[in-house]
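One chain of protein is taken out of this complex; the other chains stay put.
Think of it as A and B in the order they're written, each chain with its own count starting at 1.
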Amino acid sequence: MNKRSFQFLLALMVMASMLLAACAPAATPAPVKTEAPVVTEAPAKTEAPVVTEAPVVTEAPAAPEVTEAPVAPEEPAAPEFNWRQFEGQKITVFLSETPMAVAIRSNLQDFIDKTGIDVEYLVVAENEYWNKLTIDLSSGAGQFNVFMSGPTLNWGYAAADQIQPLDPYMADPTITPADWDESDFYPWALDSNRWDMTPGPVGLGKGSLWAMPVNAVNNLVTYRKDVFEQLGLTVPDTWDEWAETARAIKEKTGGEFEGKPFYSVAQRGALDTTTLSGPFYSGLFSYGGRDFHDDLSPAINDPQSVAFQTLYMDTIKETGSPEWPNMMWFDVQQGFTSGQFAMVFDVGDFVPTFEGEGSAVAGKLGYARPPAGPDGKRYSSAWTWGFSMNSKTTGDQAKASWLFIAWASSADSMVSFAKTGSWPTRVSVWNSPEVTEFANQFGNGEFRAVFDKVLAEDVAWLVAPMTEASAVEQPWVKALQDYFYGKGSMQQLMDQVAEEMTQILKDSGTLQ
Amino acid sequence: MTVTSLSPSNSSAAPPAVHKRTDWLPVIMTAPATLALIGILYPFAIAVYYSFTNYRIVSKTYKVVGFQNYVRMFSNADFWEAMGNTLMFAAAALLFELALGFLIALLLNRSVPGVGLMRALLLLPLMVPPVISGMMWKTMLASSSGPVNYIFGLGNYAWFANPWSARFVVIFIEVWSSTPFVALVLLSGLQSLPKAPFEAAQVDGANAWFILNRLMLPMLKPFILIVLLFRVVDVIKLFDIVFATTSGGPMFTTTTIPILVYKEVFKSYTLGSATAKVLMLWVINYVISFWLASRWRKTAASIR
Partner (left out) sequence: MKETKGKLLLVYLGMLLLGIYILAPVTWIVMMSFKSKIDVISVPPKFIFTPTFDNYLALFGLGKVGLLTGTTFLSFFKNSLILALGSVLLSIVLGMPAAYAFARLRFKAKESLAFTFLSFRFVPEITIILPLYVIYQKLNLYNTYTGLILVYQLISLPFIIWMMRSYFEEIPVAIEQAARTDGYSWGRTFFRMVLPLAAPGVAASLVLAFIFCWNNFIFGLMLGGTNTQPVTVGLLSFMGTNEVQWGLMAAATVIAVIPLMVLALSVQRYMVRGLTLGAVK
């Protein structure tokens, strides 16, 4: 008995010592963290860029590349841009686990060296990222000065004053480098991040800029050239042809290709808002449908909306994978990469994976613009990853945060993002030799040619901005699944959803 | 949190005290734990308050709306469907976990070579975090690339696309990852049982059913109850596995209350009404656990 108790205590002690050992090296980083910028009254406004401190280091605005060769200015420069003007500031950046975030992490030291601003960052997987961000913002803590964001979620954050407009910073030449050229951005990229807080389609593209877009997530058709050639099919140019082609593939292959199960179309379908993202909205609007009317009445049960959704869902039901109701975006990407599907209408950011080393379909792919609707309209619904700034961030820290945003949205940074497949929002970057070369490796230049057209002609922001954007998608996704299982006609189901949507808007006070 | 009197007032059920006249002792002994947990009362109280407001986490203002969230919840079909799923999953998962856990405990309650290894292996499913467990099972049950369909020759059956098989699979994964806990607690219970009655029964030539039903189960009852006490709460809170495999679909067939609430908070932002729904789970858990705890109290006392 004695021995037993001794051994038990020994085990406890081992555990304790393991803990102590593990604790030791980590003892330092703990407390300092939360010096949250709660400076609400902002008294510091007057002390403009501190230029007085001895050897002021400014950079020649003409040479953006120069980091190590500072040129001392002859005269006490007044409103001139200077990367080091907020040296010593500390900002916290929150990133979603994206290829872009990987690029940011590897370039971050450049920014720190260039500006002397201390950057702390946190990276979390996308789904959890949004959750944590939402909690941080709505709790009022606001510990992340700068974070990745995009249109849909920003509307909620903007309406609650949780993020601040970026226009004043962008317009300030003392904190925006001269070579940071606003006109270089695709107009839709900035517009899709502007909202004047009027709920519904009318406020679209107007008002303040809530995020600085750096990664354009746009849609295109990717298809199996080998399969299409073998079956004697051509790539569809309209949504009706898309449905016909899908049926033809199903008929000709009998649901099998090279001895494996084979489906015509890969689209998202899980009971999640992912199902109602870019690809779906592109089709809906191309076909003449829409989500909301200008007066905020739901348009999902309009004839054209119903027509598209019926076409889309029937095609998926008849020619897609039986797993559709459970397919997240990564199932779509993975299913197509593993060679189970003939075509996919989804984001261009998947293309490097489709054509990458781990893909069963690399080198066999063709590309096409989004299918057009009956009257020739052709849209790719724009979504962008960008950077937003917390409204709690004020004074010099806000300006330092803006410097980070300006750096991350500079042409140089965007080139490095683009080379991970995070396609740029700047025209010059898309056309730069490096990105052109990178994009040209996919489909012998076909991808680039097609995507170039998409970026130039097809992209538009479509989804009606409102704080309830993802709330109204909840009954909508469910109705699509209901249709998949034959629980009613599309008209009937959409009428119901329209009612629910109106109720949601009434509950939140948007509709009276 | 309400503190309701639970103790059976008849003092015969209470254990005979070892220490007498030590009024200060219980206070000192429970004080550290009480202090540690009092901290949690504050956020909980705030949560209760939210449930009486129309708080949307993306609005600047919100107001108290009384019982509106509760009233509307009870007339909400989604809520009832999710509640049905929650209770169905909980009941099914508990049943399988108990039955299987008991069998495993019986199997491993002996000293033959290899048992130690099996006991250690038993912990493996517990060690895979549920959310990863869910994701890995999703790959295993994938229609074309998954090993399950391939090994059992099921073609390209889509497990997660059929409402009933989706439910079954979610329960199955939950059972896979939690049965070891049940088995382990019951095993340590079996090990603590006195040997004499069993030996006597064997000498008397009692059959296996008698030993199981009249000796083992009654003596094991406190352990069964305590394992239930812990499992009930967790299966009613079932979230990770569902979220990683079906996100509540197809349609609504695997949407549990925690899934519904999660989507309300993070997609619809309606924290007020979401909290009301979550507090319903609290009530259910409270009632069930209260009953289990008092049963446990009684059986534990009667055995001694």
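Going forward, a residue touches a chain if its C-beta (ideal position, glycine included) is under 8 Å from a C-beta of that chain, and two chains touch if they have at least 3 such contacts.
These numbers were taken from a predicted model, which means no experiment stands behind them.
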{"item": "Chains in view touching the one left out", "value": "A, B"}
{"item": "Touch criterion as defined above, residue of B:I132, B:A200 or B:L217 at the omitted chain", "value": "B:I132"}
{"item": "Touch with the omitted chain, as defined above, among B:S188, B:N213 or B:S302", "value": "B:S188"}
{"item": "Sites on chain A contacted by the missing partner chain, in the whole complex", "value": "1-2, 4-5, 7-8, 11-12, 15-16, 18-19, 22-23, 26, 29-31, 33-34, 36, 96-99, 102, 120-128, 131-132, 135-136, 138-141, 143, 260-261, 330, 333-334, 337-340, 349-350, 352-353, 356-360, 420-421"}
{"item": "Interface residues of chain B (partner: the chain not displayed)", "value": "1, 3-7, 14-19, 22-23, 25-30, 32-34, 36-37, 39-40, 42-44, 46-47, 57, 103-104, 107-108, 110-112, 114-116, 118-133, 135-137, 139-140, 144-147, 150, 176, 180-181, 184-185, 187-188, 191-196, 198, 202, 222-223, 226, 229-230, 233-234, 237, 239-240, 258, 261-262, 265, 271, 275, 278-279, 281-282, 285-286, 289-290, 293, 296-297, 300, 304"}
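In this section, only the chains that are shown with their structure count from here on.
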{"item": "Computed distance of Cα centres, chain B from chain A, in Å", "value": "37"}
{"item": "Residues of chain A defined as touching chain B within the complex", "value": "130-131, 134, 138, 156-157, 159-162, 260-261, 270-273, 321-326, 328, 338, 340, 467-468, 470-471, 473-474, 478, 481-482, 484-485, 487, 504, 507-509"}
{"item": "Complex interface listing, chain B residues touching chain A", "value": "54, 56-60, 142-145, 155-158, 160-161, 163, 166, 245-252, 255, 263, 266-270"}
